[in-house]
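One protein chain omitted, others in place.
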Amino acid sequence: MSPSSEALAGPILWFANRGTGMVLLVLYTLVVVLGLGSAAGSGPGRLVPRFVAQGLHRTLALLASLLLLAHVVTAVADDYVDIRWFDAVLPVGGLYRPVFLGLGALSLDLLVAVGLTSALRGRLSDRVWRRVHLAAYPSWAAAVVHTLGIGTDLTTSWGRWTVAACVCAVSVAAIARTVGRLAPARP
Amino acid sequence: MTTTLAVRTAPPVRVVAHPGPVLLAGIADGPSLAAHRARCGTMPVADLVQVLAAAEAAAVTGRGGAGFPLARKLRAVAEHAGRRPGRRPALVVNLAEGEPASAKDSALALLAPHQVLDGADIVARALRVREIHVVSPAERPAVGAAVEAAVTERVEAEDHVGLGNRGRWSGSGGPIRWHLHEAAPGFVSGQARAVLELIAGRPGLPVTAWAPEAISGLDGRPTLLSNAETWAQVAAALRLGPIGYAAHGTSAEPGTTLLTLPQREEPDGAVVVEAAYGSPWEQVLGDDVNRPVLLGGYHGTWAAPGALRQLTVSRVELRRHGLTLGAGVVLPLAADECPVTTTWRITAYLAAASAGRCGPCRNGLPALAAELGRLADGDGSVSWTRITALAGLVDGRGACAHPDGTARLVRSMLTTFEDEVAVHLTGGCRA
Partner (left out) sequence: MRVDWPVCAARGLCSELLPERIRLDEWGFPIIEGELGEELVGHAQAAVSACPHRALRLIARG
């Protein structure tokens, strides 16, 4: 490799990591919102048919997982900060901003659990699948805090607005779902 | 003689049984094991082949309401049984008489428990099963106490099976272990799957059965679950042999069946009688045969006044006339009782008795009851179409037959009492 490209290799990986990180947060938020909206309403009030929302939820989750892989690979491969491959799955023992890095690892671990159980859904009881799937919420929350603590882009206003929008979206969807649960079923 | 049909929501306080030819033969001697052995002799020994033959010859059918041939169930259990723990069959005696108007199983438990227990005992040994589960109702504590007393008698007497002329019991033939359970209170708690759920330690409510319990029941094992009276009939069939058993009844339907009737002058009581198949209803009901009769209990069918006069106690014959005997509950109406109003009250009870797990039942039965209430009140806004539509919407769309039975009751009212319904639709009532 020529000296100039070697000098560029570092920042490119770092930018890629940050980029995938922000996109990941937005994607992840969409997936969670879609999941929360799955129980909402019936009949004419819907924007899209339920199976479309469900399909989007599943597809975007898959996409997010792939992007997460890229996010992890870029973080580990980059030499600018010392992140080793096992820091991606181990929530403790990190060298660079250990608490927030650890939260990222936690988020990934929980996501893997959710993904695996969903892939093997036929072999599991519905109760087990449902309980593990609830881990998606703390996983998302950990991802948000991870972004807030480790995200270099939060010094920019667009970075802050993005995170705020994500938190807002999930909060609104969560409230709507809770209210919908408490209200009596159908007329 | 007119009897009052109060729509029971609780079991009768006083149960009276009249002596009968087979199951209720020895009730005057008391329920003890000694009296039972004195009258009926030692428990017969039988292997699986003999039990199957006896059950087939006697055409023993389930007395819990569905009337399924026991021999077929037993054969299915035997075929799917194996040595592995996951394939060892389970045996359940269902005494959880959930229907409030029924008292035959309680009568058996209180007056002739060993008839029932013998049946389960013999079949258990034939299947090489060591454990028998008995489920008694929560709302009738006397039944649970009677069962416990009877089982204790058997365990204490170490009731060894005698060597009879029916064959030899080969194998260790050790004592049976009895497990007594108390069913959840409520109408649906006596349903087969609900009982199995209870024994498994979960709430005693119906769940969806993907296979019959004879193939996959308790813990996925082949399970022979039968009504208490069915077990007693099996014991009688084995004890009397095919010829002795056929001394009562008809050639198509040998033997007897227990019926529960309301008790005259005693609104809180019930009478249990044993009728041989083929007995004329006029003999069983007397003058009540000219009244509207609800046959088969709350999931049963209505017989128009006088319709039963030409008919006999026969499941086959009744089916041909669109009627069902169910679990043997027979409820004649009093002169001032209206079948439409009565059907409404029963439906309201059944709606409240739903386990509330299955959407169509949880929503449909109360809607049906509300509509029937409007019909009973003579409210002009009620629609016959809506009632039939609701009955169609609940039928077959639940984990158990609770909505099906309710639909059957309502449809039977609509066909049998077309005139009364028409009068109600215009705002009146003939009763």
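Just so it is clear, A and B label the chains in written order, and each chain counts residues from 1 on its own.
We adopt the following convention: a contact is a pair of C-beta atoms (placed from the backbone, for glycine too) under 8 Å apart; a residue touches a chain by one contact, two chains touch by 3 or more.
Predicted model, so just to flag it, every value in this text is computed and none were measured.
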Chains in view that touch the one left out, judged over the entire complex: A, B
Option touching the unshown chain, where B:17, B:93, B:109 or B:399 are the choices: B:399
Contact partner of the left-out chain, one of B:61, B:115 or B:363: B:363
Residue among B:208, B:310 or B:383 that touches the chain left out of view: B:208
Interface residues of chain A (partner: the chain not displayed): 38-39, 42, 49-51, 54, 121, 126, 185-186
Touch residues of chain B, complete complex, unshown partner: 205-208, 210, 355, 357-361, 363-364, 393, 397-399
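Definition applied: only the chains that are shown with their structure count from here on.
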Computed distance of Cα centres, chain B from chain A, in Å: 57
